[in-house]
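Here is the structure we will look at.
In this view, the complex is presented without one of its protein chains, the others remaining in place.
And then chain A:
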Amino acid sequence: MTDIEPDDTVDARGAACPGPLMDLIGAMRGAEPGAVVRLLSDNEQSLTDVPEWAEEAGNELLAVEELDDHAAFYVEKA
C-alpha cells in the first residue's frame, strides 16, 4: 500500500476503454500543478494507457497499486 494522499479520486471502475483514461484526463484538466489524482480502474488496458499518457503529457505517475479486482494509479500534475 502506498501512503500517497491524493487530492482527488476518480472512480472509473466498470468503464470501458478509453473511459478510464478520459476520466483521468478530465480530472487532470481541472487540477492545480502539483496536485495528485488517483484513478481507480478495472480495465486492463489502463495498465498501459495511463503510463503512456502520463509520460506524453509530462505528468508523473507516482505509483500503481494492483489490487484484487482493480488498479489504483497516482498521477501528479506537472
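One rule holds in what follows: a residue touches a chain if its C-beta (ideal position, glycine included) is under 8 Å from a C-beta of that chain, and two chains touch if they have at least 3 such contacts; residues count from 1.
Note that in this section contacts and distances are computed from a predicted model.
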Report summary line: Among "Hydrogenase accessory protein HypB", "NAD(P)/FAD-dependent oxidoreductase", "Permease" or "Aspartate carbamoyltransferase", UniProt's protein name for the complex chain that is not shown is "NAD(P)/FAD-dependent oxidoreductase"
Query raised in the report: For chain A, which residues lie in contact with the unshown chain of the complex?
Result: 15-19, 21-22, 25-26, 28-29, 49, 52-53, 56-58
